[in-house]
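Quick one: this structure, given as structure tokens, is what I'll be asking you about.
The complex appears here without one of its protein chains, the remainder shown in place.
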Amino acid sequence: MLLVLGRRLANIIPTMLAVVALVFLLFSVLPGSFISGMNEDGRSTIDPAVMERMRKEMGLDDPLIERFAKYVAATATGDLGISFRTREPVTKMLAGRIWPSLKLVLAAMTFAILVGVTLGFLAALKPGSLIDTAAMVGAISGLSLSQFWFGLMLMYLFALKLQWLPSFGYGDGGLRNLILPAIALGVGPMALLARTTRAAVLDVLNADFVRTARSKGMSERRVVEWHVLRNALVLVITIVGLQFGSLMGQAVVVEKLFAWPGVGSLMVDSVFQRDMPTVQGCILMIVLFFLVINTLVDLAYVVIDPRIRYR
Amino acid sequence: MTTPLLKVENLRIALAGDGVTYDAVENVSFEIGRGEAFGLVGESGCGKSITALSVMGLLRRPLSLAGGRIILDGKEIQNVSAAEMRRLRGKRIAMIFQEPMTALNPLSPVGRQIAEMFVLHEGANWNEAMDRAEDALRQVRVPSPERRIKDYPHQLSGGMRQRVMIAIALACGPDLLVADEPTTALDVTVQAEIIDLMAELCAAKGTAVLMISHDLGLVANMCQRVAVMYAGRIVESQVADAIFATPTHPYTQGLIDSLPRLGERARRGRQKLSEISGVVPSIANYPAGCRFNPRCPAVTDVCRTIVPEATPLPADGVVRCHHHG
Amino acid sequence: MSLALKLPRLRLKGGTSLWVGGGLVAIAISSAILAPWIALTDPVLDANLMNAELPPSWEFPFGTDAQGRDIYSRIVWGARVSLSVGIISQICNSLIGVTLGLTAGYWGGWWDDLVSGLTNLMLAIPSLVFALAIMAILGPGLVSLVIALGLTSWSYSCRIARAQVLSLKSQGYIQAARILGYGDLRIMFTQILPNILGPLIVIATLGMGGAILAEAALSFLGLGIRPPFPSWGSMLSEARDQITTAPWLSVFPGLAIFFTVLGLNLLGDGLRDYLDPQSTTRRG
Partner (left out) sequence: MAEPLLSLDDLAVHFKVGNALAGGIKTLKAVDGVTLDVKPGECLGLVGESGCGKSTLALAIMGLLPPTRGAMNVDGQQISGATPPDRMKMARTVQMVFQDPYASLNPRQTVRRTLADPLRLHGITDKAEVEARVIDMMAKVGLRPEQADRYPHEFSGGQRQRIGIARALILKPKLVLCDEPVSALDVSIRAQIINLLLELKDEMGLAYIMISHDLGVVEHVSDRVAVMYLGRIVEQGGWQEIFENPRHPYTRALIAAIPDPFHRAAISADAKARGEIASALNPPSGCHFNPRCPLKADICTAEYPAFGEVSPGHRAACHFRDRVG
């Protein structure tokens, strides 16, 4: 079992290295253009002295390979450079924001799994019924929602009109502030999980071994318990892993909407203030989030499906 | 004649298309005595598998039992309550299927899938059930069963998996084993072993067999009586040897003459195989009258309009053809 | 970009999802094209502070914004931006994804490893985050938005195309073509591509919905088209501050996005059922 764990964690490193290289390419090779041409109509909004300091700081004049090696070495040891705006180390700025972002993403995913998978199961067990049609219409609508608009509507209804919940902000980090952003963020993945679970359960229900189980004289309830449940779960887990990627992306917008002090909102602010080191730091942090959570989901998959363990 | 173990009378199975329903199987009747092996032969789509599923009460949408009676040991079971049917399945009548690759739950050890039978039908606890599962594996001659019960299906070969299926089916000593093309997906040498194993175990336990296959030779070799199905109807049913010695229905004759048989070429030199012209009709466009008429060499007008009656043959045989024999 | 590889099929009766989806998309596209004729006022110039923040009425069906501009007209004009960004970026995604996926699946070897590595890399970075990064470099604006969206979510069509090619490669008619002397390119474009168009069209349609959502999100963050030109996302961004005083400012652009994307998703589902009705049974 540990071998599998080791192997899965090991392949985070090459992907992370590739991402660092890509980010380096994007931000350290190309910025020559962006530092000079600050906005569309060609006027440079930063005075030359500041620009010179930025060039020196980013070491734009050293040879490429050397800069890349220095960059990778620094990133590996957690030094993500200095923020242009606040002059603080990016790592320190990020540190405080990791937990709020993680909390939001995990809350959203929990909501998505609990509601989505249950809806999917109920819909599959009674195909064509009212619950099935309602769940699926709800699901495709959930998929078509823009998460930030849905958040805005939730904020308007529950926070401003009914005043049950705070309209934005992290507050004391309690649950009350977490509910609206988590639901807004989780509605997309919830819809997708409902549809995928329904398809997975239907596929399993039509599988040959379920027919064998029925031929053994089992009640339909026991067929689902002993044979359908686990097989459907395996199919759903693969989608949960994949879903995390897009969830991270959506979190950026939802955090900005709810003024949530997470990595996402920091990234948006840094983009506006041309604070490139911080933007790079945020990207690497979000990707690390994604890879770690994805690997954990992968491991759950290996635990449940013996076919993987033996390969 | 003692009451037969299983008696199927004018069975009719309907297939619900969109807006119209078709008769996938029409007035099929046969009997299987206690401990007897009965073969149901036919090409793909002739309705043999769904006949087997209807005996087990496993027909699901869009298929449904539209008529006829299924009598097990003198008692009608075609519309008993679901709970009562469940008590019969696995205990009195059991079934094995064609695809060994997909017929077992990939996420559960094979031993446990056998043990389920003892827990379900004999109220055994899991430890006791697992021990009996090990014995069941030994009975179907799976090597080192104490290790194999922990294996998952993907670790076993096709032949091994089919042995597990047989162990599951015969676990609670059923009176009837329904085998739906059990060896079609297996290689010739493995097929021979599985057929011999099935015949031996069923003979030893006095279990009757309803053997479904498209291989006339295989069925004739293993079963006492054989029925030939074409396009949802039984066209001929006789004692096994008679089917090959004196095939009566033109379709049966055509089938036997069209298949190249070992030793034939050495005896009479290479003859052009006698062909059955045309194609197998699909359920949506079954011809009127005798459904074999478009392909039958002895077709006349009556065949195209009137469904032939069942005329008896020696030794309880039957044939449905206007110009039989 | 909430989009999965294997979207399940809806059991709506017959082609309902095809017709409803097609209808919604038709409405959205026609309103974009006919904007000059069906809009009541000019989206930018007719700013008249006299009727600022008026609720929906006969004169202004969707009400007016803080500068007194008619929301309905801005939505109709905004459709042009959102739809064009969605369609163009999805076409880029599909072209890149299909060419990479097709060649990687067919030739295999080191090229397949390279493309697969690149795809996994792209999937590791959430596409909205990647788009944000590109926007940070190129600066806000419509062109950089299309480039950002067009380059970041091709991995889905690539994976679908590659999986389709791998499953078709062992089919008899592909091997027969090679034995008959067909060249690789001829096989890819005359034998393989026509047979995988179905799933690719479905993915492209669903991808368009995703691209419109992404454009709305980026515009909402203020990175989209420069004000005062309207796009649904930027309208929502402006409407956010008046959420309490003029809630209708945020409702209608949001609904426009929702129904367009819903239309595309339904159309995608309907197309899958139409193009490959017995997909499971025939392959089952």
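As written, the chain order gives the labels A, B and C, with residue 1 at the start of each chain.
Convention: a residue touches a chain if its C-beta (ideal position, glycine included) is under 8 Å from a C-beta of that chain, and two chains touch if they have at least 3 such contacts.
Here the structure is a predicted model, which means the values were calculated and not measured.
From the options B:Glu9, B:Glu43 or B:Asp73, the residue with contact to the unseen chain in the full assembly is B:Glu43. The chain not shown here is touched by just one of B:Ala204, B:Leu273, B:Ala288 or B:Val302, and that residue is B:Leu273.
Taking the complete complex into account, residues 43-44, 143, 157, 159-160, 187-193, 195-196, 214-218, 220-222, 240-241, 244, 251, 254-255, 258-266, 270, 272-277, 279-280, 295 of chain B touch the chain not shown. Taking the whole complex into account, chain C touches the unshown chain at residues 171-173, 175-183, 191, 194-195.
Definition applied: only the chains that are shown with their structure count from here on.
Following the contact convention of this document, no chain is adjacent to both chain A and chain C.
Centre-to-centre spacing of chain A and chain C amounts to 20 Å, using the average Cα coordinate of each chain.
For the pair chain A and chain B, the distance between mean C-alpha positions equals 53 Å. Every residue of chain B that touches chain A in the complex is listed here, in rising order: 56, 58, 83, 86-91, 94-95, 97, 99, 102-108, 116-117, 120-121, 152, 154-155, 165, 168.
Interface residues of chain C, counted against chain A in their complex, comprise 1-12, 117, 120-121, 123-130, 132-141, 209, 213, 216-217, 220-223, 226, 236, 240, 243-244, 247, 250-251, 253-254, 257-259, 261-262, 264-266, 269, 280, 284.
Residues of chain A touching chain C in their complex: 15, 18-19, 22-23, 26-27, 30-31, 33-34, 37-40, 127-128, 132-133, 136, 140-141, 143-150, 152-153, 155-156, 160, 188-189, 191-192, 195-196, 198-200, 202-203, 206, 239, 242-243, 245-250, 252-253, 256-257, 267-268, 270-272, 274, 276, 279, 282-283, 286-287, 290-291.
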